[in-house]
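With one protein chain withheld, the remaining protein chains of the complex are depicted in position.
For chain A:
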Amino acid sequence: MLGLEKKDTSLLIVVAILTMCAPFILNPFPADSALAQFNAGYPDLMQRFVIFGIFAIGFNILFGLTGYLSFGHAAFLGVGSYSAVWMFKLLGYNILPGIFLSVITSGLFALLIGYISLRRSGIYFSILTLAFAQMSFALAYSVLTPLTNGETGLQVYTSDPQYFHSDAMPNIPHLFGQEMQSTYTLDAGAWSFDFNTGYYLCALIMLGMFYLAIRIFRSPFGLMLKAIKTNQTRLNYTGLNPRPYTLAAFVISGMYAGLAGGLMASMDPLAGAERMQWTASGEVVLMTILGGAGTLIGPVLGAGFIKYFENIFSKINDTVLHQWFAFLPDGIEDFLIAIVHPFVGKGWHLTLGLLFMAIVIFLPGGLVEGGQKIARRLGLKKAKDETPAATDTTPAE
């Protein structure tokens, strides 16, 4: 189906079902129960899941296939966001031109940075991309203030021209009148599920981008990228020029990042320089490795995993902990809270860091490898790469 092998088609269908049903899957606990803390099915977070999914899928085309580790991909995300907000300012709140421009500008930007950085490989390439991204970040903060509005961040003001805006249209980002923020809440008994327009738009785009990534993975072009990762010497003596291949992969992944940035601005019409900082670049590297670099589903899982931790674990504070352990005698309760405390709330980075270390040490292939191991232990699947079995390893996505 759709020009895919059977295995890939079923993977795509599983991902499609999971994303379409995400409002249910991510809200398994009744709204007023103590476990509602772990519900992730609110619009903001769901949007972030799929947007960072797109970002990571694109990053994986570069890193997973060619092995070139870019440490500056957040720059393209930032460029995408700025472009989208500029379109809102100039043309109006319809998100289509914004998304379109964000992909174009980030592609051009990636062409420039890639052309220069790809003269080197390995650690030197990583350093070059990092340098470029930090340069962009610093410029966006200072010299380029007329374009980026500096520290305040770029946003839409009532004084902006918005040439195509009319009073009939909503005053927030929309797609032909469909507001991105509009949410329909379904109450089913004690449960409540949110269906958000913005989320479904992003999810559909992510599915499209996921499909495109599968096609690239299975194409002769994708095979050449894998060959670059494996043995560049042989590639040279096989009559292939690695430079245009790596550059094309770099530009494609830059455009994915730009698309993610454009969507981010479309969900919340604001773009700040911190989106380009190196921590943001590092985050997408973590996502890809955590999920499984070079696999199809891995980056999406990794993005969901990290965003879940960032948003859910960080919300567990001492008050919540006291509620959980209230049934215990006072001394033990305080003792347990003292132990758990550093790992939740503001300490969520610690938990994530430990998990990341555990995964890299015990599952170098990331969550996907974990899923495969579980599947094999259960005798379900033969040892084959990229089985959709990995979906039972994480609650997110």
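Here is the rule we go by: a residue touches a chain if its C-beta (ideal position, glycine included) is under 8 Å from a C-beta of that chain, and two chains touch if they have at least 3 such contacts; residues count from 1.
To be clear about the criterion, contacts and distances are computed from a predicted model.
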Candidate names "Nitrite reductase (NADH) large subunit", "Putative nucleotidyltransferase with HDIG domain", "Molybdopterin synthase catalytic subunit" or "ABC transporter domain-containing protein"; UniProt protein name, chain not shown: "ABC transporter domain-containing protein"
Candidate in contact with the missing chain, chosen from A:Gly3, A:Gly122 or A:Pro342: A:Gly3
Full-complex contact with the absent chain, from A:Pro244, A:Pro342 or A:Pro364: A:Pro244
Residues of chain A in contact with the chain not shown: 3-5, 215-216, 218-224, 226-227, 229-231, 233-241, 244-245, 248, 252
